[in-house]
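Below: one structure in structure tokens.
With one protein chain withheld, the remaining protein chains of the complex are depicted in position.
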Amino acid sequence: MENLINDVLLGLLMITGFAIVRMKSLLGVTMLTSIYSLLSASLFVVLDAVDVALTEAAIGAGIATVLMVATVALTTDEEKVPRHTPLLPLLVVMATGAALIYGTLDMPHHGDPLAPAHRYVADSYLHDSPVEIGVPNVVTSVLASYRGYDTLGEVTVIFTAAAGVLALLGYRTRGRNIEAAGIRKQVVLRVIAKLFFPLILLFALYVQFHGDYGPGGGFQAGVIFATGFILYALAFGLGTAQRLIPSQLLRILAAAGVLIYAAVGLESMLLGGKFLEYRVLADDPIAGQHLGILLIELGVGITVASVMLIIYYGFVSRRH
Amino acid sequence: MFIAVSSVILIAIAVGLVRAIRGPSLYDRVLAANMIGTLTVLMVAILGFMTGRPEFLDIALVYVLISFVSTLAVLRVHNPGAGTTASSVKGSGEQ
Amino acid sequence: MLSTHLPALQVVLPLASAPVCLLLRHPRHAWACALTISWLVLAIAVMLVQQVAATGTISYAIGAWATPWGIEYRIDMAGALMILVVATIGAVVLPFAGRSIQQEIRKKHSGLFYTCFLLCLAGLLGIVVTGDAFNLFVFLEISSLSSYVLISLGCTRRALTAAFQYLVMGTIGATFILIGVGLLYMLTGTLNMVDISQRLTEVADTRTIRVAFAFVTVGVSIKLALFPLHLWLPNAYTFAPSVVSAFFAATATKVGIYVLLRLFFTVFGIGFSFVAMHVGEIMMLLAAAAMMVASLVAIFQNNVKRMLAYSSVAQIGYIILGISLASRDGVAAGMIHLFNHALIKCALFLSLGCIFLRLGSVELQDMRGLAKRMPWTMAAFVAGGLSLIGLPLTSGFISKWYLVGAALTDGYWPLAVLILLSSLLALIYIWRVVETAYFQVPGAGMPLVKEAPASMLIPAWLLIGANFYIGVDASLVSGIAHQAAGILIEQGVR
Amino acid sequence: MDMVLAVLSWSCLLGGAIFLLIGALGVLRFPDFYTRLHAVSVCDTLGAGLVLAGLMLQGGFSLVTVKLLLMFYFMMFTGPTAVHALAQAAMQGKLQAVVDEHEPE
Partner (left out) sequence: MSELLGHYNYWIVIVLMMTGFYIVIARPNLIKKVIGLFIFQTSVFIFFISIAKVEGGTAPIIEEGISVYSNPLPHVLILTAIVVGLATTALGLALVVRIREAYGTINEDDIHVQDEER
């Protein structure tokens, strides 16, 4: 049954992909991209990657779509027909695709439990991490501890994106921006937002601190947190939201998250361990791991939430 | 039984996709995306039960929130005037 | 005690100080912060080189997880040389940046500029020291994303399109690398590069590994602007702020070349890359094409920055040529040229930065008779130019000498001819600038400009001085390069 | 008792599936945007609600059911609000003529 769902979803993804190639209206393309992202997120659930599914849905169908629509609104909706015949690109793509398909011929089968990818490093993660780290969600323990350095890099990447958007778009709080002021009469939305805002924040906290036991963690929680504030900004206007969380505060928070992460690493160095060696943080190695993971997830959450808001503010406060 | 329900959901997603591709207006597409969002939520919930790990409902909850907020944001960002009051508009609907 | 943590500090220091830079309101504070950090980074790099020279390859397990499970930092002689190049260039261009950025970038952006600069520095250093294939991708993206931002800060609107073009090509390259890493992981089950190379021996003769090799190679080649994939480079270097051009020309593509070396020798091994996949022949062909075509194109450029950008593409050809020989001498020659070219190109772009500060343009027609007004700047340019051509007593001569020697040893005499021919082309394009600046009279109405300030001239002349020093006594550089090449070849022969 | 619960739950799921199918049919076949809104509302409320109710009956008294209830609660608010906002936006948007092509038949 799972295989059937898998195949149907892949088929739908293909249809969506071809439709994106053919469609001329950029807004339409954007909505299809959002659907593409949602479909791939459901595919991730089928393929057992629950954490990835959570992130992909929040990123692809959420933030990325909003940014794309904002860009179309700031630019133009129609796509001109290309002047030159796209023969060369087609050839390049065919060649690349053929090379990849040639490469699949010696691959282990899809889902083969004996494939080398599952037998070596990953296998020992599954067996040893409950003992070494004591966190049931293996994805969290690999992400935060075994490969914690990658995650530091990831936080830095998203921080770089914030710096880039600030440099390119900046904020403009005054004047008519694409997120307009005429919101006063929107009763339904305001009631709903008032009802939902605290619930979303509560839920974000749950995802943040429940990441050890279920799907979730700092990254996903950060996006949900930002979503809550975006809802608030939608209902009460960008100005009100910016009074609630001023842009300057966001900058500080974005920087603080990265610094918390790096500080945990440096602290473990000072306590006599290697960089990001959490077990020296507490007397008991397992407790140290827990503490380290908690702290860096907090850092990730803070940076991600503030970066998402910086990017959102940057796009929607741009003058038309 | 779960199989029947998830097949229906898949069919409905396919239909939503057709609507999203055919359009014709942006609103049809947003509507289709919203519907696919709802259906995805249901499918994730059912998948959780099918695989015997219903605790993954967190994902479904996040989907609900994200698809809601992104629908609103798309409408607002694309069409800033929308959402003042509709009473003064003598809209003739489609066509 | 601290000395054991140097590999981690090398990268984490600039990475963690970047957010601090973002918070500093005043441009001068941000500049001072970045400057201090870059000098600290240089100090750490020097200490690391000493450590590597004394004790051999350093391995540092981050989080104290044993190698295939955690991420490993691994520095051998080749890596140490690269760290030294990147850290030196970073430390030299930042004093220059203070004045240049003040003029070229809006005041409210300068904090962001230094933030991105430090991130880029951290990214490049991270690429060099990491021993993990996926970590390499992450740091590649840190350096790439920050370089898109840095380029887009250029003062004309074309900087935006240049940055966008680079973003698209860079992302395609990074995604190709990601696909390649995925395929490698699929068959080996590990991400640690040394571990991959050990486990590859069993599965090397599969179609999947061949495709993985092709994808990673193409992806990295985009990043290092190998000839037909160089299209992003001329625009990016031309329209970026002067400091950024100088920094990138000396480091970004060089780090790409280093990654290629790692792949060919450390990960896949000579037997696979050069014998089974014939990458040596392909690279040699492309390198030769780069040397000739890019040099020819450079001759017809009127924007001097653009001219130097095309010249960079040609010089990358030289380096790749050395590597494609897959011999100890060839690789050593490539690495010597990598080091020398980093110094030369950085000095040349810095002197162009001085000119841009005063003239507000680097078009050839605006530089008529400039030598009288800015003698020191133009002298630096000429000195760098001579080295680019490869005249004796300059570092350029040394590296070409080694290159020709390596080519002749392996019996590739046409390559030696090509190297000489391409040097001749370099002579022509450098001469165009010299002729304009020294022998033409300035047109009426051209602004009377002063010599550039000392804070900008000193960095340029430091590099020129190093260049002449190497030209006279190359034993240090060539010693390190030969040692590094020896290690690489040793790793490559299984 | 279990039997009753099982039958109830299955019938809820089945009912939900039928409503989803009806909604999907409507989205495909209805002639214009505003009528399609109705069809989607059926999916959003009755279809989703019944399916969730069916799952709740399956889950028994546990954290799972609490989460399902929360989802049910969210969906009962978000669905109509989203559709309402869409309808409003469309009403306004039509004045600015955002339709990109003619309605097929």
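Letters A, B, C and D mark the chains in the order given here, with residues in each chain numbered from 1 onward.
Here, a contact is a pair of C-beta atoms (placed from the backbone, for glycine too) under 8 Å apart; a residue touches a chain by one contact, two chains touch by 3 or more.
Keep in mind that what you see is a predicted model, and the values were worked out from it rather than measured.
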Omitted chain's touching partners, listed by label: A, B, C
Selected residue (touches chain absent from view) among A:Ile5, A:Val165, A:Ala241 or A:Leu281: A:Val165
Touching residue (missing chain; options A:Val157, A:Val280 or A:Leu295): A:Val157
Omitted-chain contact residue, chosen from A:Met107, A:Leu199, A:Leu249 or A:Ala263: A:Met107
Absent-chain interface as seen on chain C, which is shown: 134, 137-138, 141, 145, 148-149, 152, 157-158, 160-161, 163-164, 167-168, 171-172, 174-175, 178-179, 182, 185-186, 191
Residues from chain B at the interface with the omitted partner, ascending: 51-53, 56
Those residues of chain A which, in the complete complex, touch the missing chain: 6, 10-11, 13-14, 17-18, 20-21, 26, 29-30, 33, 36-37, 40, 43-44, 47-52, 55-56, 59-60, 63-64, 67-68, 70-72, 74-76, 79-80, 82-83, 86, 89-90, 92-94, 96-97, 100-101, 104-105, 107, 109-113, 115, 117-118, 121-122, 125-126, 129-130, 136-139, 142-143, 147, 150-151, 153-154, 157-158, 160-161, 164-165, 168-169, 213-215, 219, 304, 311, 314-315, 318
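Simple rule for what comes next: only the chains that are shown with their structure count from here on.
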Length of the line joining the C-alpha centres of chain A and chain D, rounded to whole Å: 27
Rounded Å distance between chain B and chain C, as computed from the means of their C-alpha atoms: 48
Chain B-chain D separation of Cα centroids, rounded to whole Å: 9
Contacts with two or more other chains, residues of chain C listed in rising order: none
Residues of chain D touching at least two other chains: 74, 78, 81, 85, 100
Full enumeration of touching chain pairs: A-B, A-C, A-D, B-D
Interfacial residue positions of chain C with respect to chain A in the complex: 5, 8, 12, 15-16, 18-20, 22-23, 60-65, 68-71, 108-109, 112-113, 115-116, 119, 122, 126, 134-135, 138-139, 141-142, 145-146, 148-149, 152-153, 179, 183, 185-191, 199, 203, 206-212, 214-215
Chain D partner contacts - residues on chain B that touch it in the complex: 1-2, 4-5, 8-9, 11-12, 15-16, 18-19, 22-28, 30-32, 34-35, 38-39, 41-42, 45-46, 49, 54-55, 57-58, 60-61, 64-65, 67-68, 71-72, 75, 79, 81-84, 86, 89, 91-95
Partner chain C, residues of chain A touching it in the complex: 99-100, 102-108, 115-122, 124-125, 145-150, 152-154, 156-157, 159-161, 163-164, 166-168, 170, 251-252, 254-256, 258-259, 262-263, 265-266, 269, 273-279
